[in-house]
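Report on the structure given below.
A single protein chain has been removed from this complex, and every other one stays in its place.
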């Protein structure tokens, strides 16, 4: 390894290094994706009285809980059945059954959401039959709702696990769809979304539009719970009664395409009408959302919504000059990337590097279509399956003005000497960001505020006395 | 002036300079106050169909309009009667009458809010008799409501002008109070408040509390108007019908003490019950507000408000460690300072320098009482009547961690190498800040977000690789 | 529409708008508005520099704004006392973008507000003694100050204070120029008189009273460039590249000495004729310093101006001038190649002050854009005369246009871009119309010279083509 002597930040910043870096085939460095059960947990937290239950090693559960607690600064409950070596040999059934028994006895859940981690998947545990046996043995009441999701970490990512668990919970809780029991409600599935404020924003807008709706799942009161002086294990979530009617929905609206595809397919298979729209980030994204609701209600968009939209437009026109022509790099989940890129294009911002570690083929097509639809998207390249070490090479060799992504991006942003706008998960190093929606018309204003004021901070910081102005 | 040679930033930063600076008696350098008519204009914009009318030089009107337009990034309408030299000699009556005639003809206001600038005050124009003559001459309809406020720039400050104009508008528009015409409404006067979002927040909370209310004045739809593709001269404000009933209010709630005292006195003189509470910044400030409303309605505080409060408390407990023990300097208007200091003390933050250019004796007493009520207020000094050049000396000789105040503070903050959190007016160099309330429980969260994330930004920026951490 | 139809349509628009006024106002305002036709005499067609109609919303400011905000404010090593109540100084504090090199508080006092903060007692008893004390204090706290200007606000003139004698006394005492500027806001009918008063103060108190200097063969001064966003530096760059030596700028990044030595140049180059022509004339009449008007907006005008300026000097300068033009025009062409296709045929309406309503027309034309309406806040007749050559037939011309007029004109003429000031900006934004602040360059700039044109082009493209305008109408709006 004669290269030793040349290792410097300069070398790491070189085009030579970038090529070496992009030549790697197997090693993944700083990926922007977690594993399935994290998404399963996020989903499970959004159901009333639901106890998340990891069938696998207890270490997995500890990791998921820590990750979410750090990000949300909220308690996150989940049990596991603490499988160890003997389970590897004999299978996880005894742990599973004892785990269910204890968990039920202590936590009295309305539903238990079981999902698996690697170990159980590799050894091929049959959780469906284990559950049958658990009930047989009266470890839990026979009528206790227990949802089962297979969420192997070596397939997909956190968004896959979310999807599987939305499905498993509906499967477990919903009564069959019958022509005469169809309700009048729009079931809205937010997708893997780490902003309780986004969910609240959806609910507010749906209410404002007078649409009878169920948000499924809904973690907003769980991951943004008030401090009232008492700890509540189950502070909120989609009501079980509405889960029971989930297959009798008048129709479904999916607010993310790539974290709900399994669920959509399942619902369609049950004869439930499903519409999928891009995550309502940005003005036109929100317009789509509003129009989808209006289509559902068959009513006109209320004036108050039009006015609210007008305030977002006002912020856009007020601030376009600070974003127009600026170059951006982004990374994150497919759905959030579609939304953020759409927002930037609306502002005349120019995405340049788009890194999506958990990319898929349909996402790639959708992103390319979106980029080609705008003159401001022409300079962008999507890097599917790439990671944040690739991103670092991109940032230092083809500079941009700003990086947008989760807290893990702080290293690359620092090396490239550009600001990071924190969007996504994890964000361990700033507070309250999950309390501000990035969706809806308020989300438009919030994104503008974050991006523009960060640019303005940078200008002030870089200015000598001569250029240090009161107005910007 | 042999001192010439020693002028360096170091000398400006010295204790010697501070003493020299504090020894000045007459010169005012960078004061944190504007003049009365600015407040009069802000107030006038908050009344439905109200045309602000500056009796004085047109340059004054241009300055007021520019100031507010720059800050809010919104159109700000005001006419003037363009007094010039001949008015100085002959008085302003002919300009006044012609101005009213033209303004009424072109802009068809529901009410004209006349306020004066220096010139008219120095020459002693009798606007009341001018108005009589204008109507006599049929320059304007005899029944046109024209409010008259004397707002000389050489007395008080913008908050005084606001106060006088609230009073003049009530005087002009309100029918007399009679025992049998008293309505069931709480009239809420926000005070000189440059946050449309604050006014919206008040209205939201009042609605949530089911209190019949009138916000008087209410510029929220004027200074945060939607962009709907058409320019509206009168996009909102307190309805004239509610202005007509302003003396028949069941009672009044003043949300600032030092920008409403004239109005309060006037109302009390008319037999209207008036309660004044400190500006509802911070948790206990908001609690006071909520309790005042509950007292008015006679109903319990709704659970949703308690939960909302709980979310603010959650943000406070989540984030206390980032503010506790940090040292702050603040400047601004009396009412906002009381609110901000109260908020900091609740978080364990330590105000150190408090500069209030437009201080008054009652304010000084109230601030000192507030500071002495908390262990975290013991290190604070209020500097009444001082300016931002005094503040600069304080910051460089007795350093603090953060400055809170309007955009004019950026020079002092930069010289002291500390961040500025922008609160107040003017803010010409950041966007959208007026779209986020600093009052109410949401205001608690917003202030925490701004302050804490700014500190965290600074930590990241100051950290070498070794201390550059993902978690904070 | 043919030119004739256009002219007729616009005339009709003007008549419709005037209908909004009461008789007297209508009569007055009609005189201030015209349509360019057959290159008629502009100053005959457009009345200007007259009183604003009371009660109609004007964009005009006052004499103080012209004197302090425009002329004196950028003199960086001078402390400027806003003498009177707090407001005028407060509203003009650090919000004109005249950049200045120097350390703030050490040798650069531009972003400061020094005020005597008049109270009622000062009105009653007069402010002269206070002013004396203030001058002492300001010099004590800022010993590097090279002079003190006293900019009087309305009450000072009305109560009969004698700032001239205070200034004279204090000047002797502190051994620095103390310049009284009688710019009370009630004087005159716009900021224009303020410029004149400010100029007179320079004439009476500074010019020719400095240390003097040797005048080099290529020494020039720039007059009427306020260095908005660094404009003067962009102009200076060109002049220096063609071999000239810019020794003074009036007033952007300026010093007291530059004002004292304004006449000690071979040539004064005036950009904003309106605000400083008095001084150019004065220096010519009194000291024989020639002057020349120029225009550094857009490559076409820059080229014309460079050649005109170079022609005043020897061949070596002309040679360099041509080389500079060649070098930069290639760059400018690249800029035009990018932006012209995006802006070709777009229509612009302007309403600004000073020189811009005519000076920027060429820059727009370089981008293929057409100015269809323009007007001045505080012009005099000669400004309109000078404008005419730059404007096409059919151009709507308005003097001291009122808010309602410009709103209506824009609604009916439907330009693709409006360029005016902060008070107008958001009105048009609400109409969903691209807008640029042409006083402050919308906090961008510089726009002058070869350095400025790419920024100007980018900004106009950004304004006109921002996708945000398409967002204004909700998809469900009728």
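Read from first to last, the chains carry the letters A, B and C; within each, the first residue is number 1.
Methods note: contacts are C-beta pairs under 8 Å (C-beta built on N, C-alpha and C of every residue); 3 or more make two chains touch, one makes a residue touch a chain.
Please read all numbers here as calculations on a predicted model, not as lab measurements.
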{"item": "Which displayed chains the hidden chain touches across the whole complex", "value": "A, B"}
{"item": "Per the touch definition above, residue among A:73, A:185 or A:472 touching the missing chain", "value": "A:73"}
{"item": "Of A:118, A:182, A:294 or A:459, the residue in touch with the unshown chain", "value": "A:118"}
{"item": "Option from B:210, B:321 or B:372 whose C-beta touches the chain left out", "value": "B:321"}
{"item": "Residue of A:84, A:137 or A:241 touching the missing chain in the full complex", "value": "A:84"}
{"item": "Positions on subunit B where the hidden chain makes contact", "value": "283-284, 287, 290-291, 294, 300-301, 306, 309-310, 313-314, 316-318, 320-321, 324-325, 345-348, 374, 376, 465-472"}
{"item": "Subunit A residues touching the omitted chain (full complex)", "value": "1, 3-4, 6-9, 12, 17, 20-21, 24-31, 33-38, 53, 56-60, 62-67, 69-70, 73-85, 87-88, 95-96, 98-107, 117-119, 122-123, 152-155, 157, 225, 227-232, 389, 408, 411, 415, 428"}
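To be clear about the criterion, only the chains that are shown with their structure count from here on.
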{"item": "Chain nearest the overall C-alpha centroid of the shown protein atoms", "value": "B"}
{"item": "Interchain centroid distance [CA atoms averaged], subunit A/subunit C, Å", "value": "52"}
{"item": "Centroid spacing, where centroids are CA-atom means, of subunit A and subunit B in whole angstrom", "value": "40"}
{"item": "Sequence positions of subunit C contacting 2 or more other chains", "value": "93-95, 103-104, 111, 426, 429-430, 432, 472, 477"}
{"item": "Multi-chain contact residues (two or more partners), subunit A", "value": "306, 309-310, 313-314, 316-318, 468-472"}
